[in-house]
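A single protein chain has been removed from this complex, and every other one stays in its place.
Showing chain A:
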Amino acid sequence: MGRYVIRRLIQAIPVLLGATLLIFVIVFALPGDPIAALFGDKRPDPAVAEVLREQYHLNDPLLLQYWYYISGVLFRGDFGVNFADVPVSQLMAGKFQVTLNLAVTALVMEAVIGVGLGLFAALRRGKASDTMILAATLLLISVPTLVTGFVLQLVLGVKLKQWTGADIFPVAGVFAGWRSYLLPGFVLAGLGVAYLTRLTRTSLVETLRADFIRTATAKGLSRRRVIGRHGLRNALIPMVTYLGADLGNLMGGAVITETIFNLPGIGNQLFQSVYLREQPVVVGIVTVLVLIYILANLVVDMLYAVLDPRIRYE
């Protein structure tokens, strides 16, 4: 098992290097001049623009620029600076913390609500409550995050405070500790909850039809034990796969939620940096995201072995 993990981690190295090069090239290929973008609607003073271009190596060929960047990262642990001379490592440290908090909040909500509802629906298959849950998840899937975000912010953030005077769900920012993440976490979890509910339901319904469940029931095990120990555990593999992959999505794809709730997170930073063509920032963030995907996948694979003892890694 240990060797398997090490092998997987070694395999990740070329993936990471490849990703940095790819992203570097893509940002390079974006149209427009990043220095001009700093000056908004005004044409920058040509002399000033030239000094800045020189300073950020923008006049050098692409591969040389990439070498400056990657050698800094590899040999000095220096992720470079953005166009305001703020170190990328400083930018990333703060923002990944916020996004991680948000993603974990969302993931916990997804797991608890999604699995809970799915279990409930699977056990009441075909009944009115099952149909209602399915209809509700369909609704959740079809309403965009933008709408749930704004509506919940207005109702639970603004209106609730105006009525009660108490700041239960903060409207924006990360000033109220973990409470700041409740509303955005829920908005972000919405889609995942819907998918996970349906996935849990289908997977469990499938498993409960299997022969070993009939055997377990025939052995005289309690219903609770049959469903929990034999049914749910076997049905868990697709759900764990989904949650693992979703962690990556939640980390990098929360742009809209982060913007609505003014969370200084990584999705938002990525969006801004692509807009400003800040190569070092974009590459840095994407590399860390790739790393998170790789690690999350590795953890998911490990979990398979825990959930299903027949799976072994050499």
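By our rule, contacts are C-beta pairs under 8 Å (C-beta built on N, C-alpha and C of every residue); 3 or more make two chains touch, one makes a residue touch a chain; residues count from 1.
The definition used in the following text is that contacts and distances are computed from a predicted model.
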item	value
Hidden chain of the complex, named as in its UniProt record, picked from "Response regulator receiver domain-containing protein", "Quinol oxidase subunit 1", "Deoxyribose-phosphate aldolase" or "Oligopeptide transport system substrate-binding protein"	"Oligopeptide transport system substrate-binding protein"
Among A:86, A:139 or A:299, the residue in touch with the chain that has been omitted	A:86
Residue touching the undisplayed chain, where the options are A:4, A:68, A:120 or A:150	A:150
Interface with the unshown chain - residue positions in chain A	31-33, 36-52, 55, 82, 84-86, 90-91, 93-95, 146-147, 150-151, 153-154, 157-159, 161-162, 164-167, 170-175, 255-256, 258-262, 264, 268-269, 271-272, 275-276
